[in-house]
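Complex shown without one protein chain; remaining protein chains in place.
Letters A, B and C mark the chains as written, and numbering starts fresh at 1 in each.
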């Protein structure tokens, strides 16, 4: 059974090829497009309080869902171009984070990563 | 069989709970963290040409894989907090894009989305 | 008397030329570098509450000042490459905003710009 990210990747690749858009999809350009979408995501939240940000109405929630979709789509495209297995990378990074931030040491303390002493 | 994103979501949720970090994970804050990681991704590519960006050496590729992992992890956390189904949103957005950019009309032309006449 | 931004521009241009770095300073690349620095700025604030963000200690404030400096420096470089007068552009944009958001109409209401009816 194919994984949902694999299916999404196949659909995105077909979409790009049918439009002859692979020529624009260098990793550099895709990274820019992804960061552009992350900027749009921010704009939805910038004037909300943290608690307002957790209680979006249906219309706003649908807009945010589409921003998340755009980010995921560029992320999957970028991973495809660079031949990176996204899920494997995420699992590897989680293993690093689990070692780096031991629960008993960092509980309730969320500093910037660079501020933790190694 | 659980989907890989579901498994990742469960692991991320457990990670946050064990550290009492859910208190920091408002959608607003997670959107900032995601955009911060997108900024780090850009830094890997900003001085490379497009073709250099497609030919990363192994060390650089592993660093980029970790940035993609960070982005995916915040994306999954954000979707969990907002009760958004990432894959469903991505499929919905693809259906919109397939209608919005008909292959025969946009072939080889990748303007900014806002520049296409509706 | 030269304006401070003009002086900064001259210093940045000399810095780039002495290092033969103008070759890397295409507008595209400078836009990426600027957005990368904006991402670093976010990382300082992402886990802080809004009120904590207004009460930085001296060390953190100095770090944030350097991020703002990086952003300003890339902004000035980008304006130089595109032959854009930053101050004139900012004044022009302020005039647009003053017309677009009449004080009596938007007082105390800070929605996303795109959400205001025209």
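Just so it is clear, a residue touches a chain if its C-beta (ideal position, glycine included) is under 8 Å from a C-beta of that chain, and two chains touch if they have at least 3 such contacts.
No experiment lies behind these values; they were computed from the predicted model shown.
If you put the missing chain back, the residues of chain A touching it would be 24, 29, 32-33, 35-40, 42-43, 45-47.
Although one chain is not drawn, its touching partners on chain B can still be listed: residues 28, 31-32, 35, 39, 43-44, 46-47, 49-50, 110-112, 114. Listed by residue number, the positions of chain C touching the unshown chain are 1, 3-5, 8, 11-12, 15, 18-21, 23-24, 26-29, 31-32, 34-35, 38-39, 41-42, 44-45, 48-51, 53-54, 56, 61, 64-66, 68-73, 75-76, 78-79, 81-82, 84, 86-87, 89-94, 96-98, 101, 103, 106-108, 110.
Criterion: only the chains that are shown with their structure count from here on.
As for how the two copies chain A and chain C face one another, over half of their interface residue numbers coincide. Chain centres here are Cα averages; for chain A and chain B they lie 2 Å apart. With centres taken as mean Cα positions, chain C sits 25 Å from chain A. Residues of chain A in contact with at least two other chains: 28, 31-32, 35, 39, 44, 49-50, 110.
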